[in-house]
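All protein chains but one are shown in place.
Entry: chain A
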Amino acid sequence: MCSLALFPPPLASGQTTLCESNNQLLSGTGTGTEDRLQQDSSLLSLHFPRESLKLHCRAESSSKAAFLDHSETLWMRSAAAWRDGGFTGLLNEITTSHTEVPKWLSMSSGCILALLRWVSSFHGSLFPHLTLSSEDMIAEFSQVLNWPDCVVRAFNWHPHTDKFAVALLDDSIKIYNPKSATTPTLKHRLQRSVAAVQWKPLCASALAVACQNCVLVWHVDPCSLSNRPSSGCAQVLSHPGHSPVTSLAWAPSGSLLVSASPVDTAMMVWDAAAESCVPLQRVGGGGVTFLSWSPDGSHVLASTPSALFRVWETRMWTCERWPCLKGRCQSGCWSPDGSRLLFTVQGETVIYSPPTERLIGLPLPSLYQKYSLQRKPQTARKFTVRDGIISPVFPVWSSVGGEIQSLAWDPRGERLAVLLKGDPNAARRPAIIAVFKTRTTPIFELLPWFVLSSLCSGFVQEEPGVEPRLMQFHPNFKHGALLTVVSLTWKTKITLFLGTVSPFVSASASLSDYRAMLGNPIHLLQSDFFFFPSSVFSVGPMEKLPTCLSIS
């Protein structure tokens, strides 16, 4: 058991965690740091002011209102209702136009409609999430904290290069590449309510986007100078009944793509190039919400909206069922060698780590079911992140903690970042990120390390400060772990925080590499870029290079 109380206290007001160096956290005061950084270099920042985003003010179907009402014959209306709303739409149309149809027809269609609704309500009571609208469903199951009002809705680093894709509130996707002057903006008619984006591994150009009704696979030519790739560059992968898509995952070998929808009990395995899919149907659970492919490609974690999740092995695509004790599986991540899975359950402040042998051995689903039902509570080790009164020196946050929103494990297996929801009702308990040190050999260990406090913007006492929403480790940063945090400041700023935690790097090398990685940020990202000389030039086993991308 470990509690947040074991973490070192967060920094005092106005101070910012900058980086980790020599096993020590470096911090600075907000304004002072900025000044210091700005005189050294520039701030790498992305500006996504909410006002500049052109939001959809109307739904696509609402253009009907612009046209005059025109009375059509019953047949025409029925045909249109059949086309738009299917069987229920037709029944609805017949029921509402009871003056024109024979009485028995409208009566019977009304009865059938009522029956259908009753049946679907029964279905909905089994799986309450089915009654949500698709936007609410994405918000509920997304890995992004507070998805609906977050300006950045999804974020993904390219697995091999230093470019990344950011999905914004206005349903556009921007691709930033430090080595090129163009930032392509991707827009598509079907690209709405983006819940996740992911780059295809072993490929320079393909980006999969989980949208409301389909999965889009964009092919963004890295050499192209175009700022607006046409929608012809996007493949549309859709399957009836498979929407909204809340999660997707590429196989690390780059050959397959899996996508999940909370409404569809089948998980789709796509051969993206051929646009063919294989539904893997398992009825229990009522849908699939979150997918995570293990880095060695051998297993896929698929959680459902019920208290149940599955671990698929990818050779013969059989699965183990894992009933959770309480609530659904909210998030999960794999160790870099794919041997260990960590997962969290909604409503609990616990990180579970199932015993390794279950994931590595031969898949024997029936045996495992019994085993997991019987023994899981004992065998799974718990790491509790308790609410703890943490910091007497820090009056604004009387306490931190809460449910776990998402997990991220750095590609070297040395740091684990945990995004805690906090309590939205209590203003003094914002979401925070707790970072653990991890070790997988000889035994698995999680050591509390630090809490990322107050990211790099200025801090005002009365306000709750910046709130992290989404995080990801850079997949191939050479000199350590580079954590990227998308966060919302009190001014509705979005801040990208890049911090590295790197052992055994000589200072000069890391500086030049760091600059090389980010290229010439003034041209690229149109604004400033922080780097921290003190941390860069300190030589030691641990090193951290933070950058702040403050978005005003």
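To be clear about the criterion, a contact is a pair of C-beta atoms (placed from the backbone, for glycine too) under 8 Å apart; a residue touches a chain by one contact, two chains touch by 3 or more; residues count from 1.
Just so we're on the same page, contacts and distances are computed from a predicted model.
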item	value
Undisplayed chain, where the name is taken from the UniProt record, one of "Nucleoporin NDC1", "Mitotic checkpoint protein", "43kDa postsynaptic protein" or "CMP/dCMP-type deaminase domain-containing protein"	"Nucleoporin NDC1"
Among A:Gly110, A:Gly124, A:Gly254 or A:Pro336, residue touching the chain not depicted	A:Gly254
Selected residue (touches chain absent from view) among A:Leu216, A:Leu248 or A:Ala272	A:Ala272
Touching the absent chain when the full complex is considered, from A:Ser133, A:Gln281 or A:Thr441	A:Gln281
Contacts of chain A with the absent chain, listed as residue ranges	158, 160-161, 202-205, 222-223, 240, 253-256, 269, 271-281, 314-318
